[in-house]
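Before any comments, here is the structure.
A single protein chain has been omitted; all remaining protein chains appear in their positions.
This part shows chain A:
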Amino acid sequence: MSGHVKNMCPQLTISQAARTLLSLLLVAAIDSVSAGVVCRKQPCGSSLQRSLKLTKLIHKESVDLLKTYKLSQGDMSELFCQMSINNVPDPNISGLDPSERMLSIYSHCKAFLPHLKRVTEQQTDLQPPSSSLLSKLSTAHNRTNGLANQINCIYQTLFPNLPIPPEPVDGPTSVPPSQNVFQQKVYGCVVLKRFKEFLSRVTRELRTLKSQVCTRRTTFADTNALF
C-alpha cells in the first residue's frame, strides 16, 4: 500500500504543479490581453528613450501632416484651425506625479485615435485616392496607437501596482456627430493642430520623466543591491 501511496503522491504533486503553472500562465495571458499589448521587460531608460524617439518622429510628421492638411482644404484653410470645436481632446497633460502624467499621456493617445480615424474617413471622401494626406493620416493613426502601447508598457513596468483605468482620465472625448463638409474641414484642422501640440508636450514630458523616474529607480535598485 505504502508503495502504492508512494506511487500516487508524485503523480499528485506533478499534477498540482502543472495546474499551478497553467494558472499562472493563464493569469499572465489574461493580464496581457486586458492591457491589449504584450510588453517586453526592458530597462527603464531604454524603453522611455524608445518612446521618446517615437514621439519625436510622430511630432515631426504631425507638423508636416498639418501643413499638408491645410494645403488640401482649399482657400482660407489657414484660418480653419482658429475656429473653436468641441469634443476634440485637449493637448495638455495633467497630473501631479509621474504616474498620473504618464497615465494622462496614455489616455490622450487613446483619445486622439478615434478622432484621427474620423478625420481620415472624412478626408477620404474629400481627396483623390492618390492624395498623400490620406496616407499620412493613416500613418499618424498607426504610430499613435503604437506610442500608446509603449506608454502602457512603461507604465506597467514602472508602476506595477497601479492599474490603468478603463476610461481615459481626462474624460470622454467622443467623436462628433455628423458634420457638414465645412465643419469636417474645420474639425480635421483643429484635431491635427491639437494633436501636434500634444506630441510636443509629450516629448517634453517623456524627457522629464526619463530623468526623474529612471534615475530614481536606478538609484533605488542600486541601493537595494548594496544590501
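Everything below uses one rule, namely that a residue touches a chain if its C-beta (ideal position, glycine included) is under 8 Å from a C-beta of that chain, and two chains touch if they have at least 3 such contacts; residues count from 1.
One rule holds for everything that comes next: contacts and distances are computed from a predicted model.
> Given the options "BHLH domain-containing protein", "Mitochondrial import inner membrane translocase subunit", "Fibronectin type-III domain-containing protein" or "Probable cytosolic iron-sulfur protein assembly protein CIAO1 homolog", say which is the protein name UniProt records for the missing chain.
In UniProt, the chain excluded from the picture bears the name "Fibronectin type-III domain-containing protein".
> Among A:77, A:94 or A:200, exactly one should touch the missing chain; which is it?
Missing-chain contact among the listed residues: A:77.
> So that we can see where the missing chain sits, which residues of chain A does it touch?
72-77, 79-80, 82-83, 123-131, 180-182, 185-186
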